[in-house]
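Of the protein chains in this complex, all but one are displayed in their positions.
Presenting subunit A:
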Amino acid sequence: MIHGRDITRTFKTKTGTVEAVRGLNLDVGEGELVAFLGPNGAGKSTSVRMLTTLLPMTSGAASVGGHDVTRAPEKVRRMIGYVGQKTGSGPYHRVRDELIIQGRAQRMSESESRKRANELLGMLELEDLADRDCNSLSGGQKRRLDVALGLMHTPKILFLDEPSTGLDPHSRANLWDHVMRIRRETGMTIFLTTHYLDEADTMAERVMVMDHGKMIADDTPERLKAELAGDTIRLAMVSEGETLIAAEVAANLPNARDIAPNGRSFSVTVRDGAAVMPHFLRALHERGVDIATASVRQPTLDDVFLNLTGRSLRENAIAA
């Protein structure tokens, strides 16, 4: 449904040329739910804006829904729903009017638009707000309206650019409930950008990690975590010298790395920690090591990002 080849985008600024996107290649199949994950400024939004015809590419080629983004932008626009980073509704316009106008702009008839607007007002729990001015809506309500606007013409592909940024946890969860339900019902392809780790982890079937305008990883969250981060086994020993024995034993575990004896505590990173743990503990028991506590920590996508770039996404999110 979405294919990109060697997409680049440069911006000219006062201080020189900025390469926002550098040689992006991507393929998204029909019905997939894919997330672009990366810090602010990684080039996620710029990429989405090029795929949605809002920004011309500097070089490269892309097709969305079978149409070339540069040569047939109008055909692409009819295929896609676009929910931008910022509020899409006009402040002084009424909720229902905005939906109907959006449908008309997407070449639906007046009666189709009215019918679909009512349908979406119901689906996204906006009925009671239908005749209100959009600027009287809460942040979560505005965002639901943005999604409704993007869904008016029942697009095959939905682009969501930072859909939940700035929402409180309750509104975020609520928005996602709606999006996931609509997806189950329609099977549409969804392409989203986010800098929320948990969002990419729990919602997306495939995560593309972006940093400095390049895609640095592309896989399911499970495989990314298994291959690029691994599980961390942590132990606390009863007495100090025993961590050195543990380090010796750990060195024989398959794929063990980051072996870190430290006082009475000990950690090692392995693949599939839950399965390795019983063997590890038995081996330690046979060497006479007394264990006080043991735990396995599953990795997050932040660990993946940290391993790929040496930086944490969390720090980035806070700094930005």
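Heads up, the rule we're going with is that contacts are C-beta pairs under 8 Å (C-beta built on N, C-alpha and C of every residue); 3 or more make two chains touch, one makes a residue touch a chain; residues count from 1.
Criterion: contacts and distances are computed from a predicted model.
Asker: Given that one chain of this complex has been left out, which of "Cytochrome d ubiquinol oxidase subunit II", "Electron transfer flavoprotein, beta subunit", "Transport permease protein" or "NADH-quinone oxidoreductase subunit D" is its protein name according to UniProt?
Answerer: UniProt lists the chain that is not shown as "Transport permease protein".
Asker: Of A:19, A:32 or A:97, which one is in contact with the hidden chain?
Answerer: Counting the whole complex, the residue in contact with the absent chain is A:97.
Asker: Among A:54, A:123 or A:260, single out the residue that touches the unshown chain.
Answerer: A:54
Asker: Among A:8, A:40 or A:85, exactly one should touch the missing chain; which is it?
Answerer: A:85
Asker: Touching the missing chain, which residues of subunit A?
Answerer: 11, 49, 52-56, 74, 77-78, 80, 82, 84-94, 97-98, 101-102, 104-107, 133, 146, 149
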